[in-house]
Each structure stands twice: as structure tokens, then as C-alpha cells.
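Only one protein chain is missing; all other protein chains are in place.
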Amino acid sequence: MSVNDTEFVRILASIMAQSAPLLLAVTGETITERAGVINLSLDGSMMFSAMGGFVVAYVVGGRLTDAGITGHFLPVMAGLAVAALLGALVALLIAWGSIRLKRDQVAIGFVLTMLLTSMANFLGQGFTRLPGPRVKHMPIPILSDIPVLGPMLFRHDLLIYFSFLVVIAAWWWMYRTQPGLQMRGVGERPEAAFVRGITVNRVRYLYTAIGGALVGLGGAAYSLDIKIGWSDNHILGIGWIALAIVIFGGWRPFRAAFGAILYGITRALAQVLQTSFPAVPVVLFNSLQWLLMLGVLLLVGSDAIHRLILLAPKWAQRPLGNLLRVAPPAGLGTAFIEE
Amino acid sequence: MRERVLRTVWPAVPIILAVATTALLVMVYQADPVQTFSALWEGAFGSPQSTFLTLAFWVPLLLASIGLLMTFTAGLWNIGVEGQMIMGAIAASWVALKWTEAMPNAPHWIFLPCSIILSMVAGALWAALAAVLKTRGGVHEIFGGVALNNLAIITTNYFISGPWQPPEGGTFRGTEPFPEYSLFPLYGNTRFAPLSLVLAIIALIAVALALRGTIWGLRLKALGKNMRASFMLGISSEREAITSMMLCGALAGLAGAVRVLSWFDSLRQSISGGIGFLAILIVLLASLRPLLVVVISLIFSGLLTGGSVVELRTQLHSSLSGIIQGTLVLFMLLFGDYRQLFRKRKTPAEEVAEEQPVPVEAVES
Partner (left out) sequence: MMFGEEIPRQPRPELRSEKTVLELKDVKIRTYRLTLENINLTVKEGEVLGLAGLEGSGQRLLLQACAGLLPVASGQVLLDGEPLKGKRSPFFWVPWLAAAVFVVRFIWLIVLLASGQINGLRFAGQTGVAILLAGLIWLIGTVLISWTSEDPYHVFKRRGGAYVPAGRLEEGLVSGLSLTEHMVLAEPKQEFVIDWAKARKDIEERIKHYNIKGRPDSRAEELSGGNQQRLMLGLLDSPLRLILLEHPTRGLDVTSADRIWELFQERRREGTAVIFMSADLDELLDRSDRIAVFSGGKMSRILQTSETSIDEIGHLIGGQEL
């Protein structure tokens, strides 16, 4: 039996797959927040786009089948497109409320969380527990046979590959291109960017939309791939975890991705431990993810990291400081008034 | 003159928008909006029975909202109020279940006050935890609140399915019913407990007076508006944050006790019923005004109790209530402030005029 057939590697592969929706969501929200907008509605909007994506895919699939066209690809693409659109619209609403109407982003985001959750439950009421289209499993031929790494990275479906690519693309865009630099400037110091001639608010709208679209895709990645279908409060709570991971990630794509995978590992660990120790009450394993959230936020929020860096040798302090940076973009959450 | 009229009438606009949006949604589902809204009214206040149901649901909602008045004044987003309610409910359940068991010869009237006190302590401590996580650990109170909410729910499930499970086995539904003398005295055969309303009104008066008329309330208000300037004026943000959170937690814990000892008669899985989150919406909508909080919480309570009747009549999902509430708050948040929307900017000339100092002789006495 090759190493790729072991339970361990299977679990590793499953962790990577299960992390895909979070990878999309945290990368998207990192982009949005880097441009200066907090989209606190993540829990609601992910649920809303999960529902929307599934429902659209289901309905489109039904219509196409009636017309004699089978296959899951088109319905799923339709569902994903709609989910991305919904996510972008929600994020744009928050940006608009902040930029044009000068309202508090946190307040709008929180209200939207609750509203979108209700709407998701309401509009999804006819579609609960129905079997629906799903993304097709598509292992990459030779690469998926590499020991350990193969199943982890190359034995998934297109959506999951896409999520990996999104992380890399986001990093490259943010740190290696001129527009990315502008975006970071807008989030960090809008006044300075404005003086340099950048249309601050238009940039904010653009990246908010992109980030929101990715968040929407993340939501649909659950209902169309990882946790197929729809039910009441289908993915409740995952949006908050995504927001915490963005903070943990220090608003950097790779670190955020690391956080998403860390979360996946915690979940898998909880499941494995639970089956190995059935005598331990279930509560302990359920609480692991929330304790992890608190632990991770404590780590970046308190002075702990700062003090740890000071313990390191002098030459290592600067690079470590950059690597473990935890400060949010200075212009986050503010409304920039273009005179 | 016309502007003044527009300004007073303007708040009706978000309400109309919210109602219209809901009606639209209802029609999409081929239900009759008129029938839906009348079912809503009937379920809320249509009969004495439903009115008392609305009142019974209203009291814990009001308590939680009063508590949130304090934390919002201080500029804090106490999302953890839901978890504070739950911990209060757990503490009250502990007294009602285990103390009554352990002290069968104690006078019956003693258990309710103990439940009340303990639930307030539990809620306050759970809130203190979120506050300390923020002040010492740099964990934003929103995340602390969300994590602690979930941990509170998990704790509830632990007790229900474990140490406190009913004799017939843990089924995740609830503990066995508490002895009647440990509950709030109920009015007739409704779920409404007049004593709980009295407590809520006392809390309302106390908090409203404290916020308006004490130095503590003013400090909170300053803190909420400008943390740095407040510090420079001598206010300790850590102390006030912790205190206001604990007081809010105490009221939320009391709300939890009211839930578990009057609305229910045992500890259930969904003991808090989303009341905490709803209270946040209410206080946002009321712009922190105590009287408005009373009115809006009553309306929202009606929307929820009415919503279950709507579900019966029209087969529409009960989350419709949540949609009405959410759209109302959203539209009010976005479009509700007339002055903000249509404020005219000061002209440069007006700005300059303000800078001129008044000559000494012209100052009026």
C-alpha cells in the first residue's frame, strides 16, 4: 500500500479540501480590509451566497435537464457566478453606506449579518435538504500521485484548485504590482494616496467588490462542494471565524491562508480525537475551534508577539517584526472625504 | 418651516421601505401580504393570550436592551450579550434544579431570589471575561463576544446532555422541569411573570437616570465618543469598559433567568432565542434613547410572536420576522437621519465669521 492510501494522507488531503471555502473567504476579506473597508457581514453574506448559489444551481440544473442538457458543470457555474455577484453587492452596500452616507461600517455590517441570515433562511425554505449539483472531482493526472503532496494539492476539484490559485494571485497582486501597491496605500493612508492623484473611493469600491465576490464564492463553495445542499443555518458561524482569521493573518494573504488551514487542522483534530476518546464529552471538541479563535486573537492582540520579538537576537528582530506584523491598515473603517 | 416638517416626518420613510420590501418578498412566495400582516398582528396582540405571550417575550428582551444601553453609550459592541443571557440561565437552572434537590427542607420562597442574584453574577462574570479579553488581551469585544456566545451554548448542551440530563436520558432537548416554587409566579396560565416586568422597569429607571444624571454615565458617554480625549480628561477606559460590560452582563443574566424560569420551566438548548442579538438591533434603532427602546422592543417582540402565527397560516418561514426587523434597522441606519442626508455645508464665509473673537466690551453678562 502506497503512502498515499494511508488514513493520515487522506486526512491531510481532506483538510486541504475543507479549507478551500475559507481560503476564498479570508483572501477576499483581506483584500477588502486592505483597501480600508470592514465587511462585518461575513457570517450573513456567506450564508446568503451559499443559499443563493445552491438554489440557482439547482433551478438551472432542473431547467437544463428538462431541456435535455445533463451534467453539473453549467448549473454549478451559474450558481457560483450568482454567489460571487451577491457577495460583491453586499460588500458594495457597506462601502457605499460608509463612503456616500458616512455611516459606521461596523453597524451596517452587523445589521446585514442578521438580515442576510434571516433572508437566507427565508428564501431557502423550499430547498432544504434537496440533492443538488456539485463540483466535479478532477484529480490532476501525474501530479496527484506524488507522495503526500499529491493528494494534498492535486487530487481535488476545480474550485479547490481555484482557491489555492486565488491566494497566490492575491499575494502577487498586492506585493508585486503597482495597482496592488496603490491599494495598500489607500487602506493605509488615504490622504497621502489622494494627494498622489489616486481616486481613493473608486479604488475602495473596486477592491471591496472583488473581495466581496471572493467571499460569496467561499460561501457557495460550501453549498456546492464541501457541505452540499442547503438547510436552516447551514454554515452558521463560519463568517466570524473567517474574520478572526483575517486578523490573525495580519492582513496578508499567505498568513491568512495559513490561518485557514490551521482552522481546518483543528477541526480535523477534533474529529479524530473524538473518535479515539469517545468517553470525553463532545463539548470539549466543539469548543476547540472557539478556544482557538480566542487564543489566536490573544496572540496577535496582546503584547505577546512584541515581547517575543524583543527576545530574539538583534539581527533577527526587523525581519521577524515584518513577518509577524499584526497592525491593521491604518485607514481601516474610516470614511475618506474627497474634497 | 418646510424643512422642519420634513425632518419630523422623515423617520417614517425607512419604516415604509421596510414594510414594502417585506410585502414584496411575501408576494414573491405567492402569499397574500395583507393576510400575512394581519396574521402578524393577530399573533402579536390579537387576543389576550397572544398579548401575554408577547409581553412574556418582551421582558427579557427589554432587560437585555437596557443593559446594552450602557455598553453602547461607552462605545462598546457587546455582541456577547447572548452568551451572558445563557450563562445567567444556566446559573438560575443550577439553583432551580440542584439547590432545590439538595435542600428539600428549605423554605420555598428562598430559591427565586437566589436564582436572580446568581444569574446576575454569572452574566456579569461572563461579560467581565469578554471585557478583560479586550482590555488585557487586545481581543476586540465583537470576537470575544462571538466566541463566548458559542462557548456558552456548548456549555448549555453539556449540562443538558450530561450532569443535568432528565431521568429518561439526555436527548439534547432540555432538563426535566423545575419545581414550581422555584419559578417566577406566573399570571394565570400565561407565561408572563409580572414580577419580571417590575424588575425590568426598575432596571430601566435606574439605568436611564444613571446615564443622564451621574458622573459615571457622563464618563461612559465621553468614552464612547472619544477614547483618547476621555483618557486625557481623566477617565480610565479599562475601568469603565469592564464596569459597563459587567452591569450589562448582569441585566442579561437576569433576562436569562426570566427566560428559564418563566417562559420555559427548564433549561433548553435554545434558551436565549436570539434575544441578545435582537436587543442589539433594538438599541441601534432606538439611537440609545431609553423610551424608544421600550417601544421598539415591544414591537419587535410582537413581530416575533406574530411570526410563528404567520408560519402556521401562510406556510412562510418564521424568519420573516427577522427580515422585517433587519430591513427596518438597516434602512433606518442608512437613510434615517434626515439632517445627515441633506445637510448643507457651511460656506467659507460662514466659517471665517466664526473665528473672529468678540471684542471684550461686547461680551454680554
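The letters A and B name the chains in turn, as written, and every chain counts its residues from 1.
One rule holds for everything that comes next: a residue touches a chain if its C-beta (ideal position, glycine included) is under 8 Å from a C-beta of that chain, and two chains touch if they have at least 3 such contacts.
Computed from a predicted structure; not experimentally measured.
Participant: In the complete assembly, which of B:T21, B:T51 or B:T135 touches the absent chain?
Facilitator: B:T135
Participant: Determine which one of B:Q49, B:T214, B:Q269 or B:Q315 touches the chain that has been left out.
Facilitator: Counting the whole complex, the residue in contact with the absent chain is B:T214.
Participant: Go through subunit B and note every residue touching the omitted chain.
Facilitator: Counting over the whole complex, subunit B touches the hidden chain at residues 125, 128-129, 132, 135-136, 213-216, 218-219, 221-222, 225-226, 228-236, 238-239, 242-243, 246, 354-355, 357-358, 360-361, 363, 365.
Everything that follows uses one rule, which is that only the chains that are shown with their structure count from here on.
Participant: Touching subunit B in the complex: which residues of subunit A?
Facilitator: For subunit A paired with subunit B, touching residues are 40, 97, 101-103, 106-108, 110-112, 114-119, 121-123, 125, 237, 240, 243-244, 247, 281-283, 286-287, 290-291, 293-294, 297-298, 300-302.
Participant: Any idea which subunit B residues touch subunit A in the complex?
Facilitator: Counting only subunit B, the residues touching subunit A are 25, 77, 79, 133, 136-140, 142-144, 146-148, 150-151, 154-155, 157-158, 161-162, 277, 280-281, 284, 316-317, 319-323, 325-327, 329-330, 333-335, 340-341.
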